[in-house]
Structures are given as C-alpha cells and as structure tokens.
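Only a single protein chain was left out; the remaining protein chains are all shown in position.
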Amino acid sequence: MATLDAPRIVSSRRDMADSFTWVRYLETGGYNALRKALSMFPEDVAAQVDAASLLGRGGAGFPAGRKWSMLRRSAISYLVVNGDESEPATFKDHYLVERDPHQLVEGVIIAAYALQVTQAFIFLRGEFALGLERVQQALNDAYAHGALGSKIFGSDFSLDVVVHPGAGAYICGEETSLLESLEGKRGFPRIKPPFFPAVTGLYGEPTVVNNVETMSNLPWIINNGGAAFAALGAGRSTGTRLFALAGNVKNPGVFELEMVKNTFRDIIFDPALGGGLAEGRSLKAFIPGGVSAPWFGPDQLDTPLGQDEVGALGSMLGSGSIVVMDDASCVVRATWRITKFFSRESCGQCTPCREGSGWIERVMYRLEHGGGRMEDLDLLLDLCDNIAPGLSWPPQQTTICVLGPSIPSSVHSALSMFRDDFVAHVNHGGCPHA
Amino acid sequence: MPDASRTKVNITVDGRSVEAAPGELLITAAERAGTYIPRFCYHPRMEPVGMCRMCLVEVDGPRGATLQPACYLKVADGMNVTTTSDKVKKAQDGVLEFLLANHPLDCPVCDKGGECPLQDQTLAHGSGETRFAEEKRHFVKPVEIGELVLLDRERCIQCARCTRFASEVAGEAQIAFAGRGDLIEVAPSPTQPFDSFFSGNTVQICPVGALTAKPYRFSARPWDLEQVESTCTTCAVGCRVAVQSSGNRLTRVLGVDSEPVNHGWLCDKGRFTLDSVDGHEHDTDVLSAQSRITQPLVRRGGELTPVSWGVALAEAARLLHEAGDASAIGAIGGATLTNEGAFAWERFLRGAIGTENLDAQFGDGLDPVLLQTLPLATIDEAAAASVVLTLTGDLREELPVLFLRLREGFAHQGHALVELSSGPSALRPLARHVLSVRPGEAPTLARALVSGRLPVGTLVGESELADARALIGDGTGVVIVVGRANLAEDQRIVDEAVSILAHGLPGATFLVALRRANVRGALDMGLGPRLRPGRGFDPVASGRDTPAQLRAMVSGTQRVTIVLGGCLLGNVVDQELASAALASSKVIAVTGHGGATLAHADVVLPASVQHERTGTVTNLEGRVTAVAPKVGAPGSAWPDVAIAAELALAWGQDLGLGSVELCAQAIEETTGYAALSVLQDQAFDGVVMGREVTPVARHAMDPMAFPGIRSTKTAGLAESTGATTLLDASTTATTRGAAKDDVHLDKVDVPLADAYALRLVLVRRLYDRGIAMQGSPALGALISTTSLSVHPRDLDHLGLASGARVKVRARAGDFEIGVVTDETVLRGTCVAPFGTLDETGADVVARMIDASSPVTQLRLETQ
Partner (left out) sequence: MSHFRTDIRQRAEELVALYPRKRSAMLPLLHLAQEHDGYLSDEGIAEVAALTDTTPADVRGTASFYDMFHLEPVGQYVVGVCTNIACLLAGGEELLEHASRTLDCAVGATSSDEMFTLEETECLADCNLAPCVQVNHRYVRTTTPASFDAMIADLRDGRLDHEVPSHGTLIRVKRQGGLRVAKDEIAAERAQALAARTARADAAAAAAAAQEKK
C-alpha cells in the first residue's frame, strides 16, 4: 500500500478549479512565505533551502542549496528558471505552470531574494501557450500588488521577472543550451568546462538555473522551515516529489508522493494512484525517469522512489516520469520511437550524437518495419558504444552534452532485456504484432 | 583562469613530460611536442568549439580517465594525457565512421579530392568498408550561395569553420547553420547572398569539398599543381600567399598563415583576380585576361602598332633625348613595381637622366617627407594595441586583411577604437568613440584631441572629446592609423591633421594605410620628389609631385612623361587635368595591363606583373618580403628591372643593374635595405625595415588547417641585416633621413560650409574599376556602380525621395545621379565611390569633384 499521508507541498491546490488565480492563491496562504523571507537576511533564506536539502527536480538532482552557494562570496547576476519540460512522458511542470503559476512566481521571488539577483527569467517551453499566459498573468498580478518590481512589499529588494517563450526544441531543457536560447541563439549546449552556469552563465555572468518544480517548493519550505522538508523522505531524497505516470496504466497522471516512502509498485498499482494495468495485461517493462533513463523490469518494481535507490540499480529518477509498458506493447517499436525522438532532437553539434542518432534510428526503423538483419543487433550496440563508451551508467560520453549518451539507454536496455523480441523481428521481417 | 604568475606548466602526454604555456590548448601543446592529435573542426586561427569530437583523448581526472576534446581543453599543471589507448582509438575511429556515414562517395569528381583532410584521415585510419547500409542524406547538389562560392551540403561535415569565420573573423554572419540534428546545413539568407569580401577564406578552410570557389572549380587536380610562396601585391597589406599553377596557367592563390601579416586570410580580390594576370591563349572554356599587353607598341600614324623591343626602346630613348632639359622629363607611378624595379627606374631617372620629377603617388596619398618622420607601428602592434585611433578610409574596402587583423582586437579582445572620420567605416559598430568631422575639419579635431580645447561649430560634444582624450592620453601605447578617407579633400588637409597628431601625441606610433600595392617600397626606393633610395631625403632638392607634373604637362614645361604601371587616368582624382596632361605630353607607358592611359601613349613597353616576377616588395608597415614568379609572362613582356636597364642602355648609359639580383644587391649595399637578404630567403615572413631583425621560426603549416597548401618554409632570415636606414650617400652630399623639422606643409583654407550644399566624401571601393578588377572575368561582374548616399533627413530636407534621380550642381556643370539614403552618412555630407561608373556607364564621379577647392560642395535638386 502506498504511503499517502505526507503533506502536499507543491500540489495543495490541485482540486481547486480556480487554483491559478490571484484571489485563490491569496486565500490559500499565498505570498506569506515571501513576506516572511523578506523579513529574513537573504543568506538565512538560502540556509533554509540548504537545510531542506532540496534536490533539483529538473533531472540531474543536484542540491539547490549547494548550487546557490557554489560561489559563496561573489554575486550571482541572473536567476533562470527552467520550464522547458520536454523529456518524453514528463508533464509535471506542465501541471505546475498551468495550475499553480503564483506558487512558481512566489518561489522565483524568494530564490531571487536569497540570491540577491534583480533579474530573473522564466523559460517556458513554447508549446505551453496557456501556461505562458497564466504565468504572465501571475506576474502581472504580482507587479500590481507590489510582490514584484521595485521595493517589493516595501522592502529594499527589487526584482524584474520576464517570461521567455521557448520555441520547440527539446535540447533547450539542457541548461547551457537554454542559456544560449535565452541569448537568442540556436540551442547548442555549451561545451564544459566550465561545468556550471554559476560560474559562466547568461552573457558569461554567474547564473543560477533551477527547475520549475524546484522553485515551486520554496514557498512551503520558507513557511514550514527547511527542517520540516528534510524530515520527509529519507537519505538524500527529502520532501515530496511530483511523479508523472504514463503509458499502459489505468489512471495516468501527476502524483505528489513523499520521496523514498513509496515504490514503483505503489505508484503503478495503488488504486489511488496508477490503478494498475488494463484487465488481463501484465507488466513488461517500465522506464523509471524519462526516456533518457535505462529501463527496469518487473523485478525492480519494489525499488523505492528515491534518487540514490534508483541510481544504485543503474538507472535514474531523472525528470520524475514513469512510463509503463504492458505485455501487449512492442518494445522494438517503443525503442524505435524513442530513438526517433533523439534523432529529431539532437542539436547536431557533435558528430557521434548527430550522425549516431540518425543511423541508430534508421536501423531501428528497419527492424520494426522490415529489413532488419541479425548483424544489426551487434551494430546497434557498437554504435551506442561509440556514443557512450562502455555503455555503463552513469554514461561516459564522446559528446558535449548528455543528450547523446541518453540515446543508448533504451536501445541497450531493450536489447539486453528483450533480445528475443529483436530476433523475432528479424526473422519475421518486421514487427510480429503489426 | 591561467595562472599569470607561471610561465610554464608541465603535462604528461603518452608518458612523456611536455612543457606547455599556461592556458594553452592541449592540441597545440601536444603538437609542438610531436604528438599530432587528429581533428576537423579545430582551426588555429579561430576559437575552438569542440564540435566534431575527432580530437578526443583520455585525460585523467577526479573520476578516472575520461575522453576530452584536446582542441578545447586547456592544459593544467600535472595533466596526464593518453592519446594512443584502445579507448581513444575506438572513439576516434567511431567519429570518423560517423562522419563518413552520410558523406557521399564522390571523391573522384570532388575538387577537394587529393588534398582533402577527410580523405586523408580516412586513408590513414578508416576501416575500408562501411557498415552504413542506409540511404544517405540528400540535398540538392551544389547551390550557389554567393557570386563566388558554391555549397554542396551533402559533403558538409558540420565543422562550423565557415560559419565561424563569417561571424567571428569577418563579422558578417551571411552564412549560418540552419536546421537541427542530422539535417543541419550551412545556409545564407535567400534575401542576402554570401557576398562578403572574404568569402574565399571559407572555401580555403573547408576541410572537405563542401565549399568550392567558382573560379577554381574543376580547373585542376591537386596533384597537377605546382606552388611557390609569394606576397600578394593587390594592396599594401602584402599578405603571404601560395600561388599555384597547372603548367603555365595560374589556377589558385591560397593564404599562407603568416604570423605577423595575414594569419592565413586573404580578401577575395587578392585571391581571385589572378585571372587578370593570365594573358596566355588557352582553350576557350578558360577564363583569360583580355587586358594584358604582350608586346611593345609604338604610335604610328595615330595607331599603336606592334614593334620589336629594339624599335620601341629606341623610340622611347629618342623621345627622352628630344625633351632636352632633364626637368622637362618626369615619371608618375611606381607602386606596381617591385623594390628592385623601383630602384632601377629611380637610378635611371634621377641618377642617369637627372630629373627630380618622380612620384609614385597620384596625389591621393600623404606627404612622403611627413611619412618618413612618423614613428611607425607594425600590423601586429596595431592589432595588439589597446587603443587605436583611425583617421582613414573604410579599411574593409581599402585594405581588407588589415581590417580583419584590427577587427579581432575590437571584437574579441576589448581593444578600444576611436574613429576620427567623415566617411563610412565597417569598423564603426565596434568603435568606442566616433568623432565625426565634416570634410576639411580633420585638423581642427586633431588639434582639439591634442589640446582638449574644442572650437565652436564642430560635430563633437565636449564629453565625447573628453572621453576620447582620456583613452588616448599622450598617445603612449596608442596606434594611429592614417590614410585618405576622402579623395575629394585636399591631401594637405590630411597631412596637417597627421602632423598635428604626430607632434601632439608624442607617445603614439603610426600605421600608414596607403592602399596601393608597393607604394611604400617605391617611396623607400626614392620614387618621390626630394626622396632618396633607402628612406633618404634631400632637403635642398626640389621636384614635382604628381599634381605638379600634370600641371607642368599641360603648360608644356614637362614634355615627356613616363607612366610606370597602373592606370594614370583611373587613379588621379582630377580626371580633367589628367586627360589634358596626357594629351599635351609625350607619354611612355610601362605597364602589363591595358587601360585608358594607353590612348595617349606614344610608346608602350609591356611589363610582367604579379605572379610572373621575382623581387621584393614592402608593405604598409615597412615589411620587406619576396615575390616569386609562378608562371612566365605572356608574349614578350619583360620584368621592370630589365625594361629600365635596357632603356637606360638605349638612352646611353649602363646602369649595371641588369638583373633583379644585381638591383637587390645594389639596394642592400648602398642603403642597407634588406632586399638581397630577403630575396635569397624567399619564403619567409620578411623583415620590417627600421627594426631589429629577429629570426622567427614559423610553425609548420597543418594541412588540416590549410588544406591545399603544399609545405611552406618554416625558417627564414637567421641573422640581422644590420642598420636598415642607411642612405644612398652617393647621390648628393646633403642626403639624410628626414626629421620633423623638415616637414613643411602648406596650409589650406577650407571654404565655409554652404548651408544649401552637401560636402562630398569620395571613398574607395574594393571592387572599383581598377585594372585587376577590370581584367578579371571572375570578379569583373562585381564592380560597384556609382550612387550618391545621403542621410535620410538631409534628403527629406531637400524634399527628395530615396532611389530618385536628382540633379547635382557641380562646378563642372549639372548632371544627374541616383541617390540612396543611408543613416550612417554624416549630416551635411554625401558619399560617392571613386573609380566607378553609374548605371548608364558614365563616370559622373569625375564630374562631381571641384579640383579647385580643398573640399567639394554639391547642391542637389529635383530634376
């Protein structure tokens, strides 16, 4: 049975139809946290976030407090919020920007205050037309009520926040690519080092990049204290997290669950959550953290939903998306579609990712649609190896960013777990299910 | 951040200890130590991007050894690098295989075949068979992306060298990556083709056959090409070039990576006008210059008639004798000669005949005595200066590669540019301060810069002036680039401004932006009134400069004039005077190209031109380098040295300068000018006169960075040539180097501005109607046409519309011209290009200029 008694930290207004309005937000305690934060020293606000041990919710899971204090003594110039959410089957930030934009905005102001930046950007994926409008409205409301702009709530702190629409490119979720995009360029990820935008970010200046969900946690943390947040979850995975459940489950959706206290089995099968698979179907495989992550099978169902717990088994919690595949689905087809995604979304900078993604996709296409050859299976693995040498996890890379090394995840997983299905495709001259 | 306090760090490459400079890129540190790491996108003259991933090597780090791009990684003390492990080999082989996956197999019909870095890598490391069984990527085969460049997107390996060159080096992103993933392609805008002056560089650095140059395409196979290293003499920058031919036909010019000069870059004019040289008869499909003079001509019965050399020389000698007095003889031109040629002519004209009427400039330069007194900067020093002041024309139009060298400092190194200017400038967007002056006002502003006192009525504000002065100080560390921004402005105005700056900013050094090829060398060899070979000067002598000679021709005091190269009519601003002068004097033309001047010539002596001759030239910074012949001259054209020597013999004196070597030897022996030493050490970057000579070893040229260039010499002049400003003491006892006090400039009175008129700014265009352009089938179509640019508000004021034809009231009469608006034009002025024709083929520019006034004022009216 799932453990569902934890407080709802970021989705407390999920059952309210007008959750996105200024009025509803104020009535449900909105902007108390900001007033409280403004009465504290900025470094004390940051200390609360540090104490909460809030791990970034964008995918890499880096502690927000650590990121903020990386350059303890020098000034951060910009805060950039990553709302590009494009990892397939991830839709939790979508929920947050459309349904609770004020919570996001309040979180951004709190973070900006803690970091003492006066300019923040909220980068939202362009396909969130409604979300863009809701966040812009939330900002307008905040400006109108003195929660944003000059001398916020009569304090000495001033802040300008700009919503920046993306325009349809998955790679712009990668933080350095996002910054390039925000500088008005093609979204080519920047080569590392420097490894962190905190050192060289927007316009080459120190910049903090955080995910929408990471920001949305801040009002609660300030209201309740970092310790209360850290008391939830276990180990490095504290607080709650939004999980996006999709694929072959009865009840797909976004669920806020306490970290570590629940397992994949809980979220997929609990009637209050995923509700299990369709009648008569059984679980074939699931992807635990976005299509960049290596797959799990039924044997890993009892793994707790915690960053290190999943990491220990060779995959990642990543963007918080779980995709369920039942025994009727074709893993070759699923893998092909994922490789097609990467091939379309590779930025095209590095040779292994640009050429490898296209090549792998075309081989996968043949396997699924006819024309596959037995030697393709080894070829696939070797091409994957040329992008992520050793095919280990976390991956090594021959590329600039980790989009490239994410390509092998599904190919390698599917081939290791379901080699027979691939062989059947070769022998059958295409998908036997089709 | 490289640790500035350390000058060396130690790294380990494949177990060997290697010394490197802090902050140096791993790829270059390893290369110097003899470990060549394969690469494609890396280019030593551009910022690394680490995109192609060919240069992956293993580097030890906190998480064990990881694959890192050597082209991007900076060395750090103690870094341990492995370049030969199985893991590295697999990664590099993998990248190569990926690059070849979509690459067409059309090497046999590809221009790059035989000199292609991708092909070379594949032969060296490729597996020989392909595992890629899919359909390759398809694009429409070559598309014309500009007048001179074609793009085959199927061959492109997305290294971004071309797009980076365009945006980073040239500063004009006329081509850019488009698309994403494996559909990424290089593309211009459909509304704006790739029409940069520098487009040929992208072809040169493309590591595959994706970019090809229209003039060179299919004209030769790399293995048939022979090469010499030489110096481009299209303008005074003197870029080092590799000149290649197939048999006796010039096929290609490539930029050599000369550290002090051009960094491997060329402008398209220098690169592609080689077809103006080619005067040989070829198959009909070959571009071939129509303009070459291939045999001696003498005017008989009004017609220029081919004759033998003997007859032509005798006729020329007769004309010189008949002139009577030496002062009735003069010579104009000389900038197209080599130093040796210039010296031989100087010895003949001044030494033998005894005339002082010599001038290599056409009244469009600067006072040569003033030039001798300026403390000079090199191109490198100007490029490295943290503050540069310019009082010159648009460098992109006039001296394109100097523009590139300077631009780098302003665009990427935070150097400050202060422009003192009345004309257009491609550097303007990068300028820290623009001090706008109306034509005629430069001396006023120069004085204000020096003194801080701003007279009323200038266009510059007090605070602007103060800011600029704060940057410039007393000029220490500042390089001042001087030239002629406005040919409709009297030379003496600019001379005065330069002289004020030279006196008032004692710490500053000067880079003289004279445009014509070897004008500096010709002046150094004494081709100017009162000058002497070896940068000498005779304070008691007197002679005529070009404007004075032209007037003397008209008045009949100068009866015989030798025109040395170039086209007199195309270069003298006062065209009316020039035509009248040529019509009134006997003219002996010594030239390799035809031109309007020949219509007035009595004797024409055909000369060899660039890429056909040997010798030395001196660029605008005073650098002496060698030029080398790649092909023989067509017909019976002779080298300049030989023409001077033979004419002297026919006239009655043996100069003893019968060969280039003898001339070079005489130059060096009598003046210390490094002609012979440079000539004998041809393939080096040369020496700057007036500087101590330090031997600089050149890096071996990496075929990945400069595909197509055969090996070039990597070491040159090893010892000092000693003092370099000795004088030819034999001429007169008074000869010496000029000092500041020797400069005597005439003051000119600039008329008051006419409120109803616009002052003309007459500028140079790279693609003008000069001889090289006119003679070049490849570039000829690009020659600019004339139009008048006016500030939109001035046009408004006059009640005129853009694009309309207007009536211009000029001193020579009224004429019509099309006007265009341009916000960058200074209010109260109008800009027109010199040396161009309007769309009807008329040279209206010549009629605009008011030669009687130091500035030209024009009134515009509706028709």
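Letters are used for the chains, namely A and B, taken in the order the chains are written, and counting of residues starts over at 1 for each.
One rule holds for everything that comes next: contacts are C-beta pairs under 8 Å (C-beta built on N, C-alpha and C of every residue); 3 or more make two chains touch, one makes a residue touch a chain.
Remember, predicted model here, so these are calculated numbers, not experimental data.
When the full complex is taken into account, the listed residue touching the unshown chain is A:S181, out of A:T21, A:S181 or A:S406. Although one chain is not drawn, the whole complex shows that of A:I191, A:A244, A:I268 or A:C353 it is A:A244 that touches it.
When the whole complex is considered, the residue among A:A33, A:V291, A:C353 or A:C431 that touches the unshown chain is A:V291. Touching the chain that is not shown, out of A:G168, A:P194, A:G235 or A:P298: A:G168 (per the contact rule at the top). Against the chain not displayed here, subunit A makes contact via residues 41-43, 72-73, 75, 85-91, 93-94, 116-119, 125-130, 132-133, 136-137, 139-140, 142-144, 148-151, 156-160, 162-170, 181-187, 203, 244-248, 252-254, 287, 291, 321, 323, 325, 329, 333-334, 337-338, 341, 344-345, 347. Those residues of subunit B that touch the chain absent from the view are 167, 172-180, 187-192, 194.
Just so we're on the same page, only the chains that are shown with their structure count from here on.
In terms of their C-alpha centroids, the spacing between subunit A and subunit B amounts to 55 Å.
Interface residues of subunit A facing subunit B in the complex, by the touch rule stated above, are 169, 186, 191, 343-352, 354-359, 362-363, 366, 379, 385-387, 389, 396-400.
Residue ranges of subunit B in contact with subunit A, taken from their complex: 49-54, 56, 66-67, 69, 72, 87, 90-91, 94-95, 97-99, 101-102, 131-132, 134-135, 137, 157-158, 177, 179-184.
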